[in-house]
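Step one of this worksheet: look at the structure below.
Missing here: one protein chain of the complex. Every other protein chain is in place.
Letters A and B mark the chains as written, and numbering starts fresh at 1 in each.
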Amino acid sequence: MEKLMENDVFMAFSTYAAIVILKMMLMAPMTAYYRLTRGAFANDEDVSRKPAEERKKLLRAHPDVERVRRCHQNDLENIIPFVVIGLLYALSGPELSTALLHFRLFTGSRIFHTIAYVGALPQPSRGLSWMLGMLVTFSMAYRVLHNLRLNSTHSYHTDLWTCLFTVTVQKTR
Amino acid sequence: MEKLMENDVFMAFSTYAAIVILKMMLMAPMTAYYRLTRGAFANDEDVSRKPAEERKKLLRAHPDVERVRRCHQNDLENIIPFVVIGLLYALSGPELSTALLHFRLFTGSRIFHTIAYVGALPQPSRGLSWMLGMLVTFSMAYRVLHNLRLNSTHSYHTDLWTCLFTVTVQKTR
Partner (left out) sequence: MEKLMENDVFMAFSTYAAIVILKMMLMAPMTAYYRLTRGAFANDEDVSRKPAEERKKLLRAHPDVERVRRCHQNDLENIIPFVVIGLLYALSGPELSTALLHFRLFTGSRIFHTIAYVGALPQPSRGLSWMLGMLVTFSMAYRVLHNLRLNSTHSYHTDLWTCLFTVTVQKTR
């Protein structure tokens, strides 16, 4: 265990994984802020202290709140795969410089993605930052699966699933 | 660290975790494809290049897009718990054959679940594939918690939380 946290690549992974997860968590207070300032709530009990006539009006969806929620959802859909694939990637023993390039590109792309989404910047700024993050994760996944295939001469690699996978990888060369 | 990636069960886990995470990530391009072909967008800036009269019509929810998004959401709700529980399970030292059975059943069930959801196959095909995935994850979670209870004679296992858990496990026998 101490060894994991003395490994350069794993330390770099830990740093960037913590940063992007923290960035994702900050979407929740941001949603709360927009709900309060825009007056758009989802639950009866959240507006129970308001006068009765106001309550119904406050239980609504506001475009700004929905925008932040879509951004949060996009984070869930992209940052969590990055963390999972990134952990396996860090354990697969890549070069530190290559690993850092992956982690930094992803972190940068997601921070820019949030700015582009919440700020409603003109496309394709949001689309491209999303795509860059996806490509970084795919690149790490390729390395993980490729390594596993090479290092492994074990039984579980000789059956249907792996054959299918091996064929796919060889075709893509 | 090198040891983790030389361990058969952990290598198998890495392979199947990467496969199901990649499958989940592919739901994003699929959503983009349906948004483009069905003409159903969520953000103003995504339709800014269209003629003004078309824009409002394009900012809508389309049933096909919502279907893919529900499938993506279901993946988030099932595949991520599998990855977390599967990691702890792989570290708990199960038999390779048992572990492979779990990982393969789950991977197969989720691939079939996506086909059943996006293809709108008649029920209970989607329901059963969802349930199979849940049962696999529950089975691994049981093994993880059971092992932790057996292996542990430590202080943190003698207090309220663990007593509650122990009672629950013993009742279910």
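As a working rule, a contact is a pair of C-beta atoms (placed from the backbone, for glycine too) under 8 Å apart; a residue touches a chain by one contact, two chains touch by 3 or more.
For clarity, every value in this text was computed on a predicted model and none was experimentally measured.
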Of B:Met30, B:Leu88 or B:Leu132, the residue in touch with the unshown chain: B:Leu88
Selected residue (touches chain absent from view) among A:Ala40, A:Val65 or A:Ile80: A:Ile80
Absent chain, residues of subunit B that touch it: 3-4, 7, 10, 67, 70, 76-78, 80-81, 84-85, 88, 91-93, 120-123, 126, 130, 134, 137-138, 141, 144-145, 147-148, 151-152, 154-156, 161-162, 165
Hidden partner interface residues of subunit A, rising order: 1-2, 4-6, 8, 11-12, 14-15, 17-19, 21-22, 24-25, 27-28, 42-46, 48-49, 72, 76, 80, 83, 96, 100, 104, 107
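Here, only the chains that are shown with their structure count from here on.
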Intercentroid distance (Cα basis), subunit B paired with subunit A, Å: 15
